[in-house]
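Take a look at the structure set out below.
Here the complex is missing one protein chain, while the rest keep their positions.
Letters A, B and C mark the chains as written, and numbering starts fresh at 1 in each.
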Amino acid sequence: MNKVVSGPVAALQGLKDGMTLMLGGFGLCGIPENCIAELVRMNIKGLTCISNNAGVDEFGLGLLLQKRQIRKMISSYVGENALFEQLMLSGELEVDLIPQGSLAERCRAGGAGIPAFFTPAGHGTEVAEGKEVRVFNGKPHILESALTADFAIVKAWKGDHFGNLIYKGTARNFNPMMAMAGKITVAEVEELVEPGELDPNFIHTPGIFVQRIFQGEKYEKRIEQRTVRKRD
Amino acid sequence: MNKVVSGPVAALQGLKDGMTLMLGGFGLCGIPENCIAELVRMNIKGLTCISNNAGVDEFGLGLLLQKRQIRKMISSYVGENALFEQLMLSGELEVDLIPQGSLAERCRAGGAGIPAFFTPAGHGTEVAEGKEVRVFNGKPHILESALTADFAIVKAWKGDHFGNLIYKGTARNFNPMMAMAGKITVAEVEELVEPGELDPNFIHTPGIFVQRIFQGEKYEKRIEQRTVRKRD
Amino acid sequence: MIRGQETLNLKREPLNLYNPMALDKNGIAKRIAQELRDGYYVNLGIGIPTLVANYIPEGIEVEFQSENGILGMGPFPFEGEEDADLINAGKQTITARPGACYFDSATSFAMIRGQHVHLTVLGAMEVSERGDIANWKIPGKMVKGMGGAMDLVASAENIIVAMMHANKAGESKLLPECSLPITGVGCVKRIVTELAVLDITPEGFKLIERAPGVSVEEIKALTAGRLVIEGEIPEMRI
Partner (left out) sequence: MIRGQETLNLKREPLNLYNPMALDKNGIAKRIAQELRDGYYVNLGIGIPTLVANYIPEGIEVEFQSENGILGMGPFPFEGEEDADLINAGKQTITARPGACYFDSATSFAMIRGQHVHLTVLGAMEVSERGDIANWKIPGKMVKGMGGAMDLVASAENIIVAMMHANKAGESKLLPECSLPITGVGCVKRIVTELAVLDITPEGFKLIERAPGVSVEEIKALTAGRLVIEGEIPEMRI
């Protein structure tokens, strides 16, 4: 039951052109930096990437966009990436924009064996086009389907040999749901510990959802909007 | 934002005959003992109780059954309670038996604004009667609807003034989902602490879901099946 | 829980080109802050809505949710104390208050969709007289995405829009129909602009208050949708 692999090369073994990936993170917060670097090195092409954002021009998924490795993005907000906008408007990049809450819930549904659910989000908008509408309690809802991925790639703060994960602060975001929804789920962590070191009462992602785990070599953890206040 | 009330009397204010309640716990593990005692004292009648189990004859929801306070039970397993079986077979008690996973998910859905979802559980059985069936990925699923309650009554290990909750071990069970699904959610805790004492990274139920909280006077925590092994 | 005032680092600047009496961004935020009630959980969008946190009325306590996964958001950190793992939905570094908690995105939108958040304040490009809102897309031009806005507007019971009355070209943003792709249908309850407070009613935009020194005629001139004016319209008290 030891799921530890040596590093990103071993963790991403079997990942091929044209596959669908989920990548955790919100903005640059909680993204799997080491796996993204390895994806760039591998030069895998034609990827469908499910990720709330698309990184910035020089970091995160922006690195894969620069090398034109992504065929399709499924995201909720991509405003931080100028290249993204350009590729999308020129038609080089297929884009499916999804309300953030529906994206999170669709990943969870994919991992939880729920093929579809109703949500009010997006009713009456472009997002509802082609989707079933049904009224519950007098309010129209649309039917959204589950998302799954060939590989889900998540980043956690701490993890153990069984794949149990703990995230830190708002770096948790989409990681737990994506961890549930991968056929193969890869977790990179800042600190890998022995089984029993993590309190079983405070595990965010139970190890059953994780197939491979490794400790990332380094984390840059870039800040997008450094905002501070003055000391009095 | 201080949600602390003096005790179960104040916590259950406004709870009336005929209301729908959710009560956390699995078996006798993690049940809101102090609130149940108060419900017995109040002698509220005609209740619909949503709870995975119905207690045992002399403890938990069994106490409400003894006083015929419950009109309808929505549960997944009631095998530990002889009186329950008798009341049900005689028609005095209306019973809706639901697969355990569907029960948990329906409570979560109620709290999460998802009016309905598809699940494979119960397809082809009595549970599917009158429910919409749809095939996803070649497998039939049934449409299940959200559950909500006038009062959700949960029990946690620790809680703070804002209603943030931490559960212990397998006493967590249904409590987090039910906490989400109450119009008024009451939490009783073993230990009430000041805001800031609980690590924000390890809160199981965010305070936003809780309206009233108090520290229970005492917890009996009865064990249903005391099972031990011999020391070598 | 935020008590009293916090200082956010946004500059004070006049925004309306047409009326020097109009409110600035902070004025709009101050007026919206009067809608806060004790015990509210509040989600503030990016831009003017963020400023609302600076003007919480004395004596009440509210808590801020940010949809990326925090309840109990505090002010920006002191320089040197930024934590890359602690940001808000605008990707800004933040702090957490005592009693805060972190959660995943599914739980965050369970709070929003499940109507546990009492008030949502967000910006808009257009609002229709029926309460439709457009704030996520300009076809062929801007493709940033809707983020959490569609979930917020579809679910929140109480939505206040904070925006300028007109766009930079001087065209009204309060329209009979949205011309841009909409974010949500019939969801806006109240609009606060630099000129006025307006409610969405079955009859259209109902004028509730004027900015100090702004006339009803000026508001009429910049409102393209149906405008309902009943009796004397009081000035805002900021």
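Keep this in mind: a contact is a pair of C-beta atoms (placed from the backbone, for glycine too) under 8 Å apart; a residue touches a chain by one contact, two chains touch by 3 or more.
Fair warning: this is a prediction, and the values are worked out from it, not measured in the lab.
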Where the missing chain makes contact, among the chains that are shown: A, B
Contact residue for the chain not shown (choose from A:M22, A:C49, A:L64 or A:I203): A:I203
Touch criterion as defined above, residue of B:T20, B:N34, B:T48 or B:S75 at the omitted chain: B:S75
Residue in contact with the excluded chain [from A:F118, A:F162 or A:F214]: A:F162
Hidden partner chain, residues of chain A it touches: 1, 108, 110-114, 160-162, 164, 180, 194-196, 198, 200-201, 203, 206-209
Chain not shown, touching residues in chain B: 26-30, 52, 75-80, 85, 88-89, 95, 97, 99-105, 107-108, 119-127, 157, 167-177, 204, 221-231
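In this text, only the chains that are shown with their structure count from here on.
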Most distant chain from chain B, judged by the mean position of its C-alpha atoms: C
Centre-of-Cα separation between chain C and chain B, whole angstrom: 37
Whole-Å gap between the CA centroids of chain A and chain B: 32
Where chain C touches two or more other chains, by residue: 70, 96, 102-103, 106, 109, 112-113, 155
Residues within chain A bordering two or more other chains: 105, 119-120, 167-169
